[in-house]
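The structure is given below, and queries will be raised subsequently.
Note that one protein chain of the assembly has been removed; the remaining protein chains are unaltered in position.
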Amino acid sequence: MVPRYARPAMTAIWEPEAKYEIWFLIEAHATQKLADLGVVPQDAARALWAWWETNPGIDVAAIDAKEAVLKHDVIAFLDWVAEQVGPQARFMHQGMTSSDVLDTTLSLQLARATDLLLEDMDGLLAAIERRAKEHKYTPTIGRSHGIHAEPTTFGLKLAQAYAEFDRCRRRLVNARAEIATCAISGAVGTFGNIAPAVEAYVAEQLELEVEPVSTQVIPRDRHAMYFSTLAVIASSIERLAVEIRHLQRTEVLEAEEYFAPGQKGSSAMPHKRNPILTENLTGQARMIRAYALPALENVALWHERDISHSSVERFIGPDATITLDFALARLTNVIDKLLVYPERMQANLDRMGGLVHSQRVLLALTQAGITRDNAYRLVQRNAMKVWESDGRLSLLDLLKADAEVTAALSEAELAEKFDLDYHFKHVDTVFDRVFT
Amino acid sequence: MVPRYARPAMTAIWEPEAKYEIWFLIEAHATQKLADLGVVPQDAARALWAWWETNPGIDVAAIDAKEAVLKHDVIAFLDWVAEQVGPQARFMHQGMTSSDVLDTTLSLQLARATDLLLEDMDGLLAAIERRAKEHKYTPTIGRSHGIHAEPTTFGLKLAQAYAEFDRCRRRLVNARAEIATCAISGAVGTFGNIAPAVEAYVAEQLELEVEPVSTQVIPRDRHAMYFSTLAVIASSIERLAVEIRHLQRTEVLEAEEYFAPGQKGSSAMPHKRNPILTENLTGQARMIRAYALPALENVALWHERDISHSSVERFIGPDATITLDFALARLTNVIDKLLVYPERMQANLDRMGGLVHSQRVLLALTQAGITRDNAYRLVQRNAMKVWESDGRLSLLDLLKADAEVTAALSEAELAEKFDLDYHFKHVDTVFDRVFT
Amino acid sequence: MVPRYARPAMTAIWEPEAKYEIWFLIEAHATQKLADLGVVPQDAARALWAWWETNPGIDVAAIDAKEAVLKHDVIAFLDWVAEQVGPQARFMHQGMTSSDVLDTTLSLQLARATDLLLEDMDGLLAAIERRAKEHKYTPTIGRSHGIHAEPTTFGLKLAQAYAEFDRCRRRLVNARAEIATCAISGAVGTFGNIAPAVEAYVAEQLELEVEPVSTQVIPRDRHAMYFSTLAVIASSIERLAVEIRHLQRTEVLEAEEYFAPGQKGSSAMPHKRNPILTENLTGQARMIRAYALPALENVALWHERDISHSSVERFIGPDATITLDFALARLTNVIDKLLVYPERMQANLDRMGGLVHSQRVLLALTQAGITRDNAYRLVQRNAMKVWESDGRLSLLDLLKADAEVTAALSEAELAEKFDLDYHFKHVDTVFDRVFT
Partner (left out) sequence: MVPRYARPAMTAIWEPEAKYEIWFLIEAHATQKLADLGVVPQDAARALWAWWETNPGIDVAAIDAKEAVLKHDVIAFLDWVAEQVGPQARFMHQGMTSSDVLDTTLSLQLARATDLLLEDMDGLLAAIERRAKEHKYTPTIGRSHGIHAEPTTFGLKLAQAYAEFDRCRRRLVNARAEIATCAISGAVGTFGNIAPAVEAYVAEQLELEVEPVSTQVIPRDRHAMYFSTLAVIASSIERLAVEIRHLQRTEVLEAEEYFAPGQKGSSAMPHKRNPILTENLTGQARMIRAYALPALENVALWHERDISHSSVERFIGPDATITLDFALARLTNVIDKLLVYPERMQANLDRMGGLVHSQRVLLALTQAGITRDNAYRLVQRNAMKVWESDGRLSLLDLLKADAEVTAALSEAELAEKFDLDYHFKHVDTVFDRVFT
């Protein structure tokens, strides 16, 4: 976790306080159910909840001090709680293993983290939608291979991004379901000393699903799927970030990250305005992608469990979610305030002297009865002159002056082929698909 | 693709013949719809289908020869088809771009590949289920950290695997939905020269979904999600493979890959029987995992598209699906024929002199009123003697001879704590969760 | 391996013929040394070499047929050789294990592959050097963040690439040394049934180093380092490929992949010339990078060896080297024929009205005694007018008309700050560092 790429709400989920709070809830709910089953006295559960209702602070330092002596984090925690609650607390944790607590806690932390990510995603989608509708019919050049192809609209570009993040949102919902499970099943998952009913009860209280088969641990294919999904989302963030970086290039400059009045882009070069936010997002995407790898390697634990996954998750649990939360928020902000330059888009569209309409002329000549080969030759011989003039000549003018062309198509027919609006007749269709 | 790790049905999907067949179907369906819309003559579509009904072979070599001249694969194909079909064929591909054909074809290839993978998965699940039920109550030691923990059953181990691959199956269904889309939207996705209705019709005929926004290409977050899912499945394969490798270790030998009578494990060492199939699967899992990475890097294409994804997909399209198909089939075979040794499982369970029951004695002493600390001390002082004897002494015998212990628990009570069946009372619960 | 991304010389290294040839050499050299040590008859070695001198073809199909029966590749090979050579051949392989042959063969294949890669690299370096020197003083704009910064030369850009690939060449030499080792040490590496002198002799004959400690296998940290090095080289290929893709963008167009007269960039859009070779290289780089991952996971083999690395290496051995060979050759070709447009470079340099010289004016004003803050304000107020005019105004003209500026700097002094050559005074220094 890099503090400058972290936001408080997400970071809080991974703080010791939050973790210990979940530990308490798991233990208290389990004790409650054990009491209901007659395994432990009802007073035990009552004492725990009574203390909890006093809204006690969790003394992380005190628990840490105990752990330093006892070399066991869960026992240290239980000890500290027992000191606060009194003798009734000794019935806590009956028949459970530490992993029952630790793994269910990780599930809940990841589920909560995902809830924040879903909020972030909603914010991002709203921002994209707003800008997409604003620029639904703002003409801009579509580029394949970095080369001008045919006209599109800036709104369509953003509609694509919307559809992509909408898919990412659904993936995130799936990913949340993957890891939102509860396991309280004992040393190797046989429920030797604790009834399955306890697991069911705790799961219900924490709004988690019951893990069908745990073996001291929740199986790590779930977490692998979770972090792989974050990696895909990061890649979509990268795509939009790279798009903006391209649009802000000096020679393109169709859009720009917001630049405050009085801001300095470079201390030495006063003319500079750099797309540093989206470059920054590009790097963050690389990190979030990388975190999926060790999650995948964590799956093949030995037999019922080994603990090699644990050190990995101490890194990637916080690092992947905190960084993705930050990245989604930053991207939302970028889109929200993006400076868009329709005039420059139009200028770029026009800079090739109408070459971007060559396909339509080609098709029209064909439909007028000229063979495709001949039509191609006619268009190309004029297009190449425009190309060589670096767009100073006009393709339409040249075509109008080409007798072979005008033998097939009238001036009016030709002119119509250079109509920008022709390309936008289905923008509405696409918007309907995406935004309804 | 490594031929020895490839099976014909999957390989066939990636052969040129199969690809060209899909190309034809896309072109013919599109022509059909264009004819229905009045854009091209009905004869054009009729001619294509009439030729197709003659069940013509596709002459890959002839198309390749054309491509060598024309330097364009789709044009080479269209040319060849035109030669076969006659002049009506010139209406094919009207308003379409090559990517419309190429990307929709990749979708269909991946969808078909996934159908095979789903069949594989069903076979694997059936094999695991059969063996799980066969060994539902076969006692075996559960191990955490590679160290004996408490008893479980071999059926439970396999039930875990079943639940994991059942999740993988659902993920595969999701992954198929991710990539099973059709795009016929023209040069930059604006439907400039082709109506959305064509796309809808072709999608329906090929049983694909319409891609909501394509930009010459289908967005690559879909493929990233697809290959990431295969990576997760590969990791689950690795987990089960590693389990079997562990079980076959000389010192453990609780299960073994099938070894045919007369087979030689090693030319030099006649005593060897090596788990080479599961070792082999471990390596294949590494490869399938690796293929997810470039798929993730493919997402951030430039603007409406660049073609950097294409060379990647020429590798990973076939390599990931062919290898996963092979791996699933090989694992199914391994599970199906796995030699399981219940006596050896029992012997391993017993080899620690009953230490695996220490927790139950501890709990019983506590419930009999001894403080937990004292109870721990009592059990431990006897357990350590068993440990030091390497399991030659019996924990039960020692406890029966310990006056402090017998003051709290009778011989009968003690003996009951060593009852293996105690651990299996919820096996049925877990099986119900998994297999119904 | 994708055939279209493969060249014959590299592919040949990975053909069965080449493999079996190495197998024979290892066996024959080992037999020779065993004969010299008196372990086997001199006639045995003599018979093998006598046969070899007849330049016999290796009958791959025959060996494959034997393997299908014997289920053991090395035994199948030895059998076939024995049939060709006669009874003396039975002394082959004395005291050796299959892995002695297989691992040493892989070493030799990788070493040979690396020799080809080094040749490729030399070709690439030569091409870059030639173009760098050709454009040593061709002015072009340097860009940071995709935004115009200050002038540089196209030669400097290429000098950077040269220095980077020169480092890659040295890394490749190191990587070759990593894997060029020979192991003939028996079942677990103790030389139980074969003397270390045999290993030393074979190593010498094959120009390999002796592996200090092998344990049936050569340790896989060597291969991990090898494939990681290829991954770094691939990333450098990507860097140069991305540079060219940027330079060919419509709005930039300072350089272009070679485009043959009469070539068609797009069947539909006659104006298109796409950087498809460098896009293709970008994708190939992703693949070569991905292959490093399973090589890293191969390191942690179990005990003296497990065979999980083997399936991985059947993929990545050929795939990584063949693809890198192809990529280096393709990049060499791209650089060699690159169309470079100095006029367009100059036009781009000029398009911001001289803003790229703002730093020098700022420094000059400071040196003329104006505080940095004031100097910044003076330059900025003129620079912003140029910026807003999209480069139609000239910064120099505006500065000359700014009384506060001219109070500090004369017109001649100002004009000197816009001298392009100022930036090139150390080009020679850098070229000396790189090319000598």
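When the chains are written out, they are named A, B and C in that same order, and each has its own residue count from 1.
Simple rule for what comes next: a contact is a pair of C-beta atoms (placed from the backbone, for glycine too) under 8 Å apart; a residue touches a chain by one contact, two chains touch by 3 or more.
All of these numbers come straight from a predicted model, not from anything done at the bench.
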Touch partners, limited to displayed chains, of the chain removed from view: A, B, C
Residue of C:38, C:212 or C:369 touching the missing chain in the full complex: C:212
Selected from C:108, C:159 or C:277 as touching the chain missing from the view: C:159
Touching residue (missing chain; options A:9, A:290 or A:420): A:290
Identified contact with the non-displayed chain, of B:48, B:218 or B:379: B:379
Residue touching the undisplayed chain, where the options are B:31, B:94, B:107 or B:144: B:144
Residues belonging to chain C that touch the chain removed from view: 90, 95, 142-146, 149-152, 156-157, 159-160, 163-164, 167-168, 171, 174, 178, 186-193, 195-196, 210, 212-213, 215-216, 219, 221-222, 224-225, 228-229, 231-232, 235-236, 238-239, 241-243, 246, 282, 285, 289, 292-293, 296-297, 299-307, 359-360, 363, 372, 422-427, 429-430, 433-434
Touch residues of chain B, complete complex, unshown partner: 141, 143-150, 245-246, 248-252, 265, 268-276, 279, 293, 297, 348, 351-352, 355-356, 358-359, 362, 376, 379-380, 383, 386-387
Residue numbers in chain A that touch the chain omitted from display: 1-2, 4-5, 71-72, 74-75, 97-98, 187, 245, 263-264, 267-269, 274, 276, 279-280, 282-284, 286-287, 289-291, 293-294, 297-298, 302, 306-312, 314-316, 319
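We adopt the following convention: only the chains that are shown with their structure count from here on.
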Chain whose average C-alpha position is farthest from chain B's own: C
Turn needed to bring chain A onto chain B - CA fit, degrees, nearest 5: 180
Distance from chain C to chain B - Cα centre to Cα centre, in angstrom: 34
Distance from the mean Cα position of chain B to that of chain A, given in whole angstrom: 25
Chain C, residues touching no fewer than two other chains: 245, 268-269, 274, 276, 279, 293, 297
